[in-house]
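Note sheet for the following structure.
All protein chains but one are shown at their positions in the complex.
The letters A, B and C name the chains in turn, as written, and every chain counts its residues from 1.
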Amino acid sequence: MTTFAALYVPDELGDAVSGRAWLGAMLETERALARAGELAGIVPGDAAKAIAAACEVDRYDWATLLREGRDVGNPAEPLVRALVEQVGEDAGRYVHLGATSQDVVDTAAMLVARRCLDLLLADLLRVADATAALARAHRETPVAGRTMLQQAVPTTFGLKAAGWLIATLDAARRLADVRANGLAAQLGGAAGTLAALGDRALDVSAHFAAELSLPEATLPWHTNRLRVAELGAALALCCGVASKVGLDLELLAQTEVGEVRFAGPGGGSSAMPQKQNPVDAMWARAAAALGHAHASVLIAAPAAEHERAGGGWQAEWDALSAGLAATGGAVAALARALESLEVDAGRMRTNLDLSGGAIVSERLALVLTERLGRTAARSLVRDAAARASADGGTFAEALAAAGTGLSAAELEAALDPTTYLGAAGAFVDRALARHVVERERSFA
Amino acid sequence: MTTFAALYVPDELGDAVSGRAWLGAMLETERALARAGELAGIVPGDAAKAIAAACEVDRYDWATLLREGRDVGNPAEPLVRALVEQVGEDAGRYVHLGATSQDVVDTAAMLVARRCLDLLLADLLRVADATAALARAHRETPVAGRTMLQQAVPTTFGLKAAGWLIATLDAARRLADVRANGLAAQLGGAAGTLAALGDRALDVSAHFAAELSLPEATLPWHTNRLRVAELGAALALCCGVASKVGLDLELLAQTEVGEVRFAGPGGGSSAMPQKQNPVDAMWARAAAALGHAHASVLIAAPAAEHERAGGGWQAEWDALSAGLAATGGAVAALARALESLEVDAGRMRTNLDLSGGAIVSERLALVLTERLGRTAARSLVRDAAARASADGGTFAEALAAAGTGLSAAELEAALDPTTYLGAAGAFVDRALARHVVERERSFA
Amino acid sequence: MTTFAALYVPDELGDAVSGRAWLGAMLETERALARAGELAGIVPGDAAKAIAAACEVDRYDWATLLREGRDVGNPAEPLVRALVEQVGEDAGRYVHLGATSQDVVDTAAMLVARRCLDLLLADLLRVADATAALARAHRETPVAGRTMLQQAVPTTFGLKAAGWLIATLDAARRLADVRANGLAAQLGGAAGTLAALGDRALDVSAHFAAELSLPEATLPWHTNRLRVAELGAALALCCGVASKVGLDLELLAQTEVGEVRFAGPGGGSSAMPQKQNPVDAMWARAAAALGHAHASVLIAAPAAEHERAGGGWQAEWDALSAGLAATGGAVAALARALESLEVDAGRMRTNLDLSGGAIVSERLALVLTERLGRTAARSLVRDAAARASADGGTFAEALAAAGTGLSAAELEAALDPTTYLGAAGAFVDRALARHVVERERSFA
Partner (left out) sequence: MTTFAALYVPDELGDAVSGRAWLGAMLETERALARAGELAGIVPGDAAKAIAAACEVDRYDWATLLREGRDVGNPAEPLVRALVEQVGEDAGRYVHLGATSQDVVDTAAMLVARRCLDLLLADLLRVADATAALARAHRETPVAGRTMLQQAVPTTFGLKAAGWLIATLDAARRLADVRANGLAAQLGGAAGTLAALGDRALDVSAHFAAELSLPEATLPWHTNRLRVAELGAALALCCGVASKVGLDLELLAQTEVGEVRFAGPGGGSSAMPQKQNPVDAMWARAAAALGHAHASVLIAAPAAEHERAGGGWQAEWDALSAGLAATGGAVAALARALESLEVDAGRMRTNLDLSGGAIVSERLALVLTERLGRTAARSLVRDAAARASADGGTFAEALAAAGTGLSAAELEAALDPTTYLGAAGAFVDRALARHVVERERSFA
């Protein structure tokens, strides 16, 4: 069942969510369990060694395990049987000791997620660095601020990029927090009591987690899927960033706007040789849409019956794999889009003039308010804008005709969009300062 | 990227959404386009033949096409290039003539969906037949009706199964309607005008659709994704049925309820040899949860920018593939669960007695209302129920003690749950009659 | 709890989902039930009359019923008690006879939905008529077709509007189908058997439905929430249309595109007097986003436990009310946006020239393919486009320089975007023809 994911998921991430990766993670879980048993004194060293030796991915066939897993409800049970077969009856007594299938799948899920989160954080760092570079480079570059897709007042492209940067840092912080504190080994046995491990239960649990370098949870969490939901929520935030920035990039790249282009290879069209499509921004949005859907399954995970759900738990596996892949694909595509971005400051300047000065009507209104009062000033400005629009003249001409009491030079100065940028530069500096701090904190 | 889908998706359905299936469908689209061009007189017969000959799946490698599709934004464009290479420069002029990548992918999606819908309808038919058989066999079998998971009044297992049947028929009708009217060939060229086909455009369009045995849409539908959303909605309805019936089966199979069991192979546990898990009901619910998430992407498809979305369209492909697979997997699992169902009518009868007659307190209240008036009757019944619950005695005893004015025989008759089944039988018959009609209509 | 819905929900629709409307619908249900009992011979005529007289909205206080409904889990139970109080003990025996709270709420929901669907269909008709008028008026108006937000090839604004029209007709057809066949009276009693009605059950059921002019379902559908999901899906389709057209309108209205404006009152800004916001298109999108979320709850309704869900059913009420309101609000806003639309054909023409002819590069490639073969033609065109982009010259100049072998006149003709519109006109005609047919079918 090859999917379209290869179109947007980086190979390394694709490998990290592959059947082989899951199989490897399940085997690593069984190995760690045997070793933990050894350290706790309930598994002979020889048995633990034999088990460890048998925990090699190439000895097992994932497709076969899935096929055998149909009847029992999960792929861990057939794996345990295959593992027992590998090590023989004697060491076989110590395979999977005290554990249940869910322990293996849940812990493997954490290992798979950890690897993917590392890749995701690395690509988020690329996004953060690229947006920070844009913010720095374009700290002073005026561009139209647009609300409801209408030009509103000027801003800077640097501030726009700084907004993307902060969103990226917000998402990275959540993801890094999940990476550090939200993953945990799962070991509870059939119903979470570890009864089959007798008085060595807590010992084995501690060694098991340590062996896998995963935190140990307060309780076995098979019944408490909050950490799955938190992971899903963190992925959704990343998808949110990819959707937002991808969308802004596509809007800026529109033929009629033309403020950015992409230097990358992409974007040819089968029918239209001239076309340069914003392919990476598009993949960022497409993958993010899919990531959101997968995340919704994870976010719904807590509503599970009793000690193990009859459906909800088993839905998590695909949602987690596909959700990590799609989210990672979205962020990677966004990184590529940003790294290949060509900014056309000249076109930004041209577009600022499209409204013939009306884009700074807010300033005009402020200046005139001091002379005429709020109501009169605002109605004068509104009328001038309306007249310009009706006559096809410019806003500046309409204002001049309206008798504002301002000199021509005063009027020209008031209508210059490049001098009405407020605290944009200061805000950019604040974002860049936070970038420096968060680089240490979230991406270390 | 092997997923967990193999755990619950039937092999045939898995094949139908595989990369190979998509590749085949895209090639079939190109073949049909060339043939349509021939019929419309703008493609030489030799070229059409050469193209048809080159449209063999084994000549192309899906993974390569996906890799090459990254930069251009879809896998159709590399396929067209490969196809041109196969047929050479002369016939190559007629490859993909007048079409755009979206035409190929959208039409292929319809072909993939059509094949999957056939499989899905076949499994829905199994579900309908199995529930109909249960409804017929258990037309008279009393079982506790349960609201908010509390025993309410008696019903029959036949009526319960009839409810599942009607839900199945409802979903099948929508799906069959989408199968018959909701799919359509897509051919619009770069922006939907078929401009590159000149005055043969409508001819080619008609031949193209006919060649693929797909309806021709009123307009090229690249910009109007309603049919994608309708397909998604129909899948969601199927998932709804699988969730509902799967859940009811799991609830009935609970250890403490024990009214159904599954004869199938499944359900063993790695740790608990005695356990019989409702594995197929579980897969039905798990797959349905995933199907719902994929369907939500399809349902959101209409919000696409202008003549082709920058993200939304491309997200459809995975959502469609995975949505068809998950939904089909859910329905197939449900069919297996129902076909292996063992109904324990004795246990149903025992459970009806758990409340010591209180399950027919509604009838008691009605009988007593005739004697005592509504308010007095209801409070007598409520008090008796409360007393029984407090004392640990039965409802019958508490009623006898309360002085209802009924003879012992009258009281016993009034408290017999098996004679308070109302129109259950007649309702079952109505459902079975509709089953007969819909079998012709939806599954033909 | 006054919400923001008043910002976008028409007053009439707001009334139709209000507490008062629900209360009225529940009373109408009780009235119809008593009357059905009378017709079936189990309720005395006087009692039915007394009950009908008491079924006046103004006798009851919705807020009180909600407060009392907290402890019992729904507002119908307190209403029944209040109704009994109104009619006295004698007639009171016949109040709510044989019914359960769910019968009242479900049937009332159908009545509320029916009224809202009528309003919704009326506004969908406005949308259909407005888009049809645009399609007709602009059958020949060239505009840039845009894929991935890049100009691709020319199309007509009429074809664009025709696409909106077809989407609207698709959604209306589903909605009209739900209106005609998807609603149904619900009467099942405590567990769907109508046991309390004895041998008059089917009679009462038939009269009840007839009295309300609602179809009678094959079975009581309290356990089968497919019709709720179908309604949700139909609302989602409407939201899809509103999202799509609203988005296209916002994109066309962008300051830098300027191809449409809105003549309506709206769109002023508190800070920027000159700004004309696409307010109605915005409300269409905002309300549609909310409608989608509410619809998702309805689409998930089938997964309900046994004979009545412990949570899922009760979540339907708010989702249905708010979903109908939001969807209706979205469609009404869209109708307003379209009815106030001013199309700037001149600006459309100007924008078509932005690419200096490259927008018809597809035609160039076709023309040159006949002379040079596919590969050479495409690379010549691609190079010219690239050169134009690099030099700042036009595509036409670059082509002329490239030596195409075409005369200047041939080149000019080939580069004219207004003559490369393919079957756009014919497609518009097909859409308009379908509009005529569907007006009868869906909106009658």
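Going forward, contacts are C-beta pairs under 8 Å (C-beta built on N, C-alpha and C of every residue); 3 or more make two chains touch, one makes a residue touch a chain.
Note that the structure is a prediction, hence the values are computed from the model and not measured.
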(request) Would you mind spotting which of A:31, A:70, A:146 or A:261 touches the chain that isn't drawn? (result) A:146
(message) Going by the contact rule already stated, which one of A:192, A:323 or A:357 would touch the omitted chain in the full complex?
(response) A:192
(message) Can you tell me which of A:34, A:236, A:341 or A:398 touches the chain that was removed from the display?
(response) A:236
(message) Touching the hidden chain in the complete assembly: which of C:18, C:379 or C:394 does that?
(response) C:18
(request) Quickly run down the residues of chain B that touch the omitted chain. (result) 144, 146-153, 250-251, 253-257, 268-269, 271-279, 282, 351, 354-355, 358-359, 361-362, 365, 378-379, 381-382, 385, 395
(request) Please give every residue of chain A in contact with the chain that is not shown. (result) 73, 84, 89, 92-93, 102, 145-149, 152-156, 159-160, 162-164, 166-167, 170-171, 174, 189-198, 201-202, 205, 217-221, 223-227, 229-230, 233, 236-237, 240-241, 243-244, 247-248, 251, 285, 288, 292, 295-296, 299-310, 362-363, 366, 369, 373-375, 420-424, 426-427, 430-431, 434
(request) Name every residue on chain C in touch with the hidden partner chain. (result) 1-9, 14, 17-20, 62-63, 66-67, 69-77, 80, 96, 99-101, 189-190, 196, 243, 246-247, 250, 264-272, 277-279, 281-290, 293-294, 296-297, 300, 305, 310-315, 317-319, 321-322, 325-326
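Just so it is clear, only the chains that are shown with their structure count from here on.
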(request) Quick one: name the chains whose C-beta contact count is the highest of any pair. (result) B-C
(message) Taking the mean of the CA coordinates per chain, how far is chain A from chain B in Å?
(response) 31
(message) Suppose each chain is reduced to the average of its Cα coordinates; what separation in Å results between chain B and chain C?
(response) 23
(message) Two-or-more-chain contact residues of chain C, please, as numbers and ranges.
(response) 146-149, 152-153, 251, 362
